[in-house]
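One structure, as structure tokens, below. Some questions next.
Here the complex is missing one protein chain, while the rest keep their positions.
For reference, chains read A, B and C in written order, and residue numbers begin at 1 within each chain.
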């Protein structure tokens, strides 16, 4: 295993310390229980937004803490959901009297831990809403699975819900924005290589030099199919078709497009994939009204990418364009 | 070779097309000769700043085109300097009557091609200054080498020179800011893995599973030494010591610190390295006044990092904090 | 015979010891259909519980079980943290204030805990989860006691039911948890959570009725 780390068990804490030192103007880091919180939290009269999940997906979620997005993020161990006491402590820290929204990715562990935290927070008199994101079309959403996994849409929902909260809209409306983004968004990812979890020390799965995994999860969960390598044009076609046809997107739709890097894929390849995606959307009469290209929801050092498309309306476009000031997303301020 | 590409010979052009589509609000891309230019170029009465170099280092340089930084960037083939006609065309496009500054990384090919372009531009009556960055302490700067390579400082110099140009300062002063950042800055990098050049199809060098290369260049040039893997603390100590003692940095100095990812290293590891660097600087009485952590001057998919420190004064701090609006660096607007 | 607070502590220590010795086996089962951390998660949690027990050793049974639940919730994470945490929190609520439990109270408490798990996880039998060993075990326990069996015999009947339920998960296709992403491919593997849950039931029988352990053919 080749990583810039000390002891595997210290990776998360040391990474958090680095975040705190690099971004003292934006956030503070609390330890025991661990969470990152906006430097100016709690913001009086504003809905507090808390997200979190296993570590190893940086910049998600800590990189999205700041004005216009998250008030706090709860990092679990690598690829392991945080515990309820983290989420409870973060909820207390961001509760400004207008309630707290929990944004949860749909994995059993995340859902159960955030649910318990919500119960505890409510028991303390904090008004809590929870929204679960489940945009990964690689998983069939049915009685026979734990449901679709929450992936790329999570980042976009955090941005737009964050903007709604900055507008001082009430908890129910902020939660509604988050639900709307999730309902209008779909994603699918692929891997060229496996990630390597620090405490495991070896790749999670073996992928031959001439094969790739389509429909991969962000923890190296198995995808839909394994196949021979293809060109960027063919790979983008595969992912985009699954995403576009699932919602489905229609001629005339305006979309927010995220071409996300899994951590080990260089930026030039992501831009190359983006122009393929733009070509495909154009061919289907779907206009890419806004876009984001880069590593935003990663899987440690995995090479690969994921595509996310959200059908936008005027309200969502306004919320997307609204100012945001976090370490990973920043504009308008 | 596992990459999200179509044909190796099309990687640069297709990547540029993606940039143009994703950032139409910030920049335009011209083909034949190829360059990226600020959407609003030329800016009347402002010094135009042009940089460039081989592709494969994204976001450098195209990601730094925009208000407050570069007016244009000239991308060569992967790891190959651009040609003079690209730089000439870019210089014409950004010439707003106040002259043009060329920021060149110190590699023979880059220096010679930019020099020829400067001659041609001057022959057309454009006032041109060129500044060569050479901050890589891994190379001995002597009669016996082509001199130190230009690496991390280039990004920081482009930001601060860009801010000086936005202040409408004259060409000579903008060039002076660039020279000052280079003179006050030092860098060193290391690799955990080799990069793979698309048209080569295989890793540039072999690095055993338990070894790393210290003092690596951004094109996979050999470093100072190859050694067994060490902890992040030890690696950071190695790089930071070389950088700190070369200038040398003194007790009481204020520094701008860049912890740069080589392309294949996840963000959490870079933050982990940053807190090691902060510890080391603190121990030597060097204050990290500003910092930047992330992949900014990369080497395709290489895993590894580089450290850059620039001794700052009030003028440089003001120029660093000034607004910038590019696809890769953005604040204050 | 009544179940004393110290007997409950013995049971918890026996379960912690069983988890520690089965840690690698549990993780191995989880690596086949999950993410290879169930043994690590459970062991992390119960080592923390062992460290905390002395501090609550003088309190009533309900308080002890509540404290165990809280500790698991705050140290395990993943799916099993809230699930085992809920199991103990609900048992604690059902036994609040009691310094000893009658066999019926013990059975009722365990039943309340298992109901809490089912509610928290929204799982029914047959979904290839810990529920598949917990539910049969509590049913067997209550049935035996109502049928007039001694606590000792009832405990071992519960253990047998839990073991059967654990083994029954092997052919099942998971429809809950991480394993459900595998669909059909989840069949043919024993569920890790059902396996740790069997250890929970067995620990009580071994702690309180070691001499009665039946000799399986």
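By our rule, a contact is a pair of C-beta atoms (placed from the backbone, for glycine too) under 8 Å apart; a residue touches a chain by one contact, two chains touch by 3 or more.
Source: prediction; values computed, not measured.
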item	value
Which displayed chains the unshown chain touches	B
Option from B:6, B:30 or B:80 whose C-beta touches the chain left out	B:80
Identified contact with the non-displayed chain, of B:42, B:217 or B:266	B:217
Full-complex contact with the absent chain, from B:94, B:139 or B:232	B:139
Those residues of chain B which, in the complete complex, touch the missing chain	33, 76-77, 79-85, 107-109, 112-113, 115-116, 139-140, 143-146, 149, 200, 217, 219, 221-222
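The rule is short, and it goes like this: only the chains that are shown with their structure count from here on.
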item	value
Chain B and chain C, separation of their C-alpha mean positions in angstrom	58
Length of the line joining the C-alpha centres of chain A and chain C, rounded to whole Å	34
Interchain centroid distance [CA atoms averaged], chain A/chain B, Å	29
Interface hub residues of chain A, defined as touching at least two other chains	none
